[in-house]
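Take a look at chain A:
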Amino acid sequence: MSVAVEFNQVSKAFGTVKAADSVNLIIEDGEFFSMLGPSGSGKTTCLRLVAGFETPDSGHILLHGVDVSSLPPHARDVNTVFQDYALFPHMSVAENVEYGLKVKGVAPAERRTKVADALALVHLDSHAERRPSQLSGGQRQRVALARALINEPSVLLLDEPLGALDLKLRQTMQTELKNIQRQVGITFIFVTHDQEEALTMSDRIAVFNNGQIEQIGTPSEIYESPRNLFVAEFVGTSNVFDSGLAEQLLGSRDRFTVRPEKIRLGVAGECTVTGTITDLVYLGMYTRYRIDVQGIQLTVAEQNTESRLAMSSHAVGDEVQASWSKESCRLLA
Partner candidate 1 sequence: MHKRGISMAIVTAIVLAACGGGGEADQAGPITKVGDGEGTVVIVAWAGYIEDGTTDPAYDWVTGFEESTGCQVEVKTAGTSDEMVALMTESKDFDLVTASGDASLRLIAGGTVQEVNTDLIPSWNTVDSRLQEAPWHFVDGKHYGTPYQWGANVLMYNTDVFGTDAPTSWNVVFEETTLPDGASNAGRVQAYDGPIYVADAALYLKTARPDLGITDPYQLNEEQYQASLELLRAQRKLVGRYWHDAFVQIEDFTNEGVAASSSWPFQVNILAFDGQPIASTIPVEGATGWADTTMMHKDAPHPNCAYKWLDWSLNPALQGDLAAWFGSVPSVPSACDGNDLLGADGCKTNGIENFDQISFWKTPTEDCNGTGTDCVPYRRWVTDYLAVIGGR
Partner candidate 2 sequence: MPFREFSLIRRLSTYFYTRRRLRLALLLALPVGWLVVVYGGSLGSLLLNSFFRIDSFSGTIDRTPTLETWRQVFTDANMAVAGRTIGMATAVTIASVLIGFPLAYRIARFTSGRAKTALVLAVLIPLWSSYLVRVYAWKLLLASEGVAAWFFNVFGASSVLGWILSLPLIGGPSLSTSSLGQFLVFTYIWLPYMVLPMQAAVERLPESLLEASADLGASPATTFRRITWPLILPGVAAGSIFTFSLTLGDYIIPTIIGNSSPFIGLAIYSQQGVAGNLPLAAALAIIPVVVMGLYLTGARKLGAFEAL
């Protein structure tokens, strides 16, 4: 697997704020790589550094082994899908899509075929002559995608492209993007603050916080084995057990977390605690409980299988046992 993008001790500050702090990162060819983190964590900055809209204060950025840190955006073999789509309002959809080719001097006939193919890829064939102002949000987003992909870049950058879409549309687009990426085989670097989105689409995720990468890994690695408190709490929900209970339950003072779905109610296990149910919400696929255990809030998610529904009928205020296996405990750094 060759390396598509490499960050080598890259730092970038805006005034006194360190947007990227000695970031080291390797992104492989052909993978769907997500940069996940809260606002201001530096993920967008790193994306823009790859695109060339910012230059690093120190460190190097390499594209396929070549140092591009000082190259302007128009010289890099990288294309971007912007958060606000950035479609040119004075051009039609077709003109927008063919812009990159036109600028490179591709002949009109060839441009026409490529535009047709690109629009077919995003299912917008019939909209070629419309203006961006006449399209819906989802359609504009697809035009932006086509406009970027038509240039066959080695890396495609997507800056929170689904942020403005409603839930259903977002979910559809997530699947579509993933399919297109597999179809086209290009490296996708995807920036988002929505951890569920990242988990859905990515081959690997980098979790950002305050300009630094907290953890890089596959979705299951990130979710199942968060390395520190931040990752544990940012990705999914976590129950954090600090030194007091830790010692009680595991015999060592190291903090650990347990995911809500790993906890079972009403039975004893390797690690067992007792508490009072303070909240109970039926969420369709599962039921979420909040249990007060010696002043600590525990969140438990039990899947609503037929057997479980038949078995238990807890209510708020009940005293109940909660347990999980030692294996489910994840030590935090």
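The candidate set was assembled so that all candidates are chains of the complex that A comes from, given by their letters.
The rule we apply is simple: a contact is a pair of C-beta atoms (placed from the backbone, for glycine too) under 8 Å apart; a residue touches a chain by one contact, two chains touch by 3 or more; residues count from 1.
As the structure is a prediction and not an experimental result, all values here were calculated from the model.
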Among 1 or 2, touch partner of chain A in the complex: 2
Residues of chain A defined as touching candidate 2 within the complex: 51-53, 72-74, 78-80, 82-84, 86, 88-90, 99-100, 103-104, 147-148, 151
